[in-house]
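Missing here: one protein chain of the complex. Every other protein chain is in place.
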Amino acid sequence: MLYRRIAECVLVFILCIIALVYLVPFLWTAASALRPAGPMYSYANPLTLETFIPKNPTLQNFFHIFTKQRFGRAMFNSLFVGTSVVALGLLVNSMAGFAFAKFDFPLKNLFFALVLLTFMVPFESIVIPLYVVVQRMGISNTYSALILPAIANGMAIFLFRQFFADIPTELLEAARVDGASWARVFFQFLLPLSKPALVSVMIMLFLFNWNALFWPLVAVHSSDLEVVQVAVTTHVAQEETHWANLFSSAFAASLPPMLLFLFLQRYFVRGISGTGLK
Amino acid sequence: MKKKGNTFLMLLVLMVFCTVIGSASASAVELEVVWMGWPRDRVITLIEQFETENPDIKVDIQLIPFSQLFSTLEVRLPTGTTPDVYIVDGPVTASYAARGYLLPLDEFYSDQELAEWFPSSIESGSYDGKLYSIPYATSSAALYYNKELFDKVGYPLPPSDPDERWTWEDVATAAVEIQKALHDMGDTDVWGLLIEQIDRPYQLLPLAQSLGAEVIGSNGLEVDGCINSPTFVEAATFYWRLFNELKVSPQGVDDSAVAREYFGTGKAAMMLGAEWNLVRLSKSFPELQFGVSPHPYFENGVPVTPTGSWHVGVNSRTEHTEAAVRFVKYMTGFDASLLWHQLHGHSPARMDVYKALPEVFDTDEWGVFLYEMEHTAKTRPATPGYLEYELILRETFNEIHYGADPQEALNNAVRRIQREFRKYR
Partner (left out) sequence: MFKEKSTPLLFLAPAIVLLVIFKLFPIGVALWESFRFTPISQESIFVGLENYEFLFRDDPVFWNSLLVTLKYNLIINPLNVVVALALALLLNRSRPYVPFFRSLYFLPSAISYTVVAVVWGVMLDPYYGLVNSLLAKLGFSAQPFFSSPSQSLGSLVFVGLWRSVGYWMMFYLAGLQNIPKTVYEAADIDGASKWQQIWKITLPLLSRTTAFVLVSSISFNFLTFAPVFILTKGGPRGATNVLMYESYKSAFVNIDMGRATAISSILLVIIIAISFISLRLNKAEYEY
């Protein structure tokens, strides 16, 4: 028992050390977001208490980006695109993952190889033909231009396949024998067993879109459709970097994915999501 | 299950709804404009004024962050009819014009109108005898110095009279001596000389040009014998010495904002920098005592300074030529140039704005920049391959400042640029 206590203390100590590497940049970013606009390095060198705790904290930077630079609109756009992609993407990709994990069909390996291929090619090399496609479809400068290309995702299909493969086939066979349709097998038996996979794909797809910068710039031009990363990156210009606005917008921009993770991480705790089936 | 279905349906409806809003437009002409990612509130002030004066035109302006601007235009310009109007980096005019992305604008401007701009700006907006982009702003560079640091070590201040300007040799000596004196006094983290844009041809070509080096062949597509000529190499070697032998300039400071903050917080005695620092230094570092001295030159050469900045162009495929030209005329006109200067501190490319704001420009500091713009400014080379030329030369200057052998690095640059230029031949 004592041995276990000590082991746990050591563990927590290690976790705290790693946590420092994570915390320092965050504390500093947060402090910079709360400082009035001005220089940056003067607070980093030499190191003082003021590096991390601003003397006169203010919310004026946040106020500025939300009232003067339409940051709220950008947040809404990204949230809207993100949730649409997640909703449609979970369905489409999990179905494909199911087909690959539990069925044998002709050319399966070729199909699977093609799926893997889709995330091994850099986006920058396909952006020009992709833009032409989107224009021909007549959806450039609409939400659809941001949503449709992002729904099917090779990496998500791959993850679903790996995860579903680990779920016992007999379970599904039993359901089939009981007369369930394939749709029922999938929605009522397989998916409820796959919450951790659904959660991680949800986060994956959301982040993919939340952090997109180049495609939104190309695909939509209307300022009503501006997405969050564009709004953040705009503060780094050639002749000046507006540190206060940059950090406050980066800070605000990292909140939604962070909350999403916080909210969903209970599905990663063994036992709570236990299905009792194994 | 039912609840989930409803949410999904609502999402779909919302999606369709937003798409409809996005594409709906009134009877007015809608201009699609691509602009630099300057702060939205400042840009919008100009746009709103334009829309008030031109109620029949609606402007949909897209602000693109600087780092993504050129690549976004590369994707969008080859296809479709939009953007109608877009911001063009002055020296890139030739590149877009050669590829047919810009509408010639000569017929919309009289000689009298064109006379309002600096001749160098008009030159940089022209290609093959035609005018393709209208100057939106311009720029210049000079030597900023920190009065306090100079006084602290008792070193004579650099002159403000262009006829007495320092040579590069003077600057190097001053940098070495001031840095050494400060180090002896215990200020070990102060540099002699900062270069604001450490690897940009904009900042560094004038060094070579001061020695008389040609930076590109007369046809705009030949660099062999120019950027690897003995005089060019001599200038590059001087640059190399600043970082690697004299060690008065810090390696790896390649961001304007960072360089300015170093200088603004007293970490450097001098900075070779653009005019846009004037406003920003006085605003962000009110305690800083600084002065501006004319751009240095080489002892056996002539003074040459960089110039040029953003221009505005019309897409050759636009379906709204008349409205687009009206927008360009407004944005580059007297009122908007003046307002933009007040909002963002860019130096206007129009001479009438300088005359209209004597309280701003009638200072010693601005006097230096204005002198350079009128007398020593040289535009960057006019070549359809400017994008390639700049990138490769930029990487080369970067290598040199990190210690690469100048002759060898420049020979490599020639090889690489020549290969990229073959598509124009």
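A and B label the chains in the order they appear, each numbered from 1.
We take it that a residue touches a chain if its C-beta (ideal position, glycine included) is under 8 Å from a C-beta of that chain, and two chains touch if they have at least 3 such contacts.
These numbers come from a predicted model, not from an experiment.
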Contact with the hidden chain (one of A:Asn93, A:Ser223 or A:Asn245): A:Asn93
Hidden partner chain, touching residue among A:Ile6, A:Val24 or A:Leu59: A:Val24
Chain not shown: contacting residue from B:Ile57, B:Val85 or B:Ala98: B:Ala98
Residues belonging to chain B that touch the chain removed from view: 67, 70-71, 74-75, 95, 98-100, 189, 250-254, 258, 262, 267, 384, 387-388, 391, 395, 398-399, 402-404, 412, 416, 420, 423-424
Residues from chain A at the interface with the omitted partner, ascending: 11-12, 14-15, 18-19, 21-26, 28-29, 40-41, 44-47, 51, 91-93, 95-96, 98-100, 102-105, 108, 111, 114-130, 133, 148-149, 151-152, 154-155, 157-159, 162-163, 165-170, 172, 182, 186, 195-197, 199-200, 203, 207, 210-211, 213, 229, 232-233, 236, 241, 246-247, 250, 253-254, 257-258, 261-262, 265, 267-274, 278
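As a convention for this text, only the chains that are shown with their structure count from here on.
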Residues of chain A that touch chain B when the two form their complex: 38-42, 68-70, 80, 83-84, 87, 124, 127-128, 131-132, 135, 140-144, 147, 213-214, 217-218, 221-226, 230, 233-234, 236-243, 245
List of chain B residues in touch with chain A within their complex: 7-8, 11, 14-15, 18-19, 21-23, 32, 34, 36-41, 60-68, 71-72, 75-76, 78-80, 82-83, 255-258, 260-262, 264-265, 274, 276, 280, 284-285
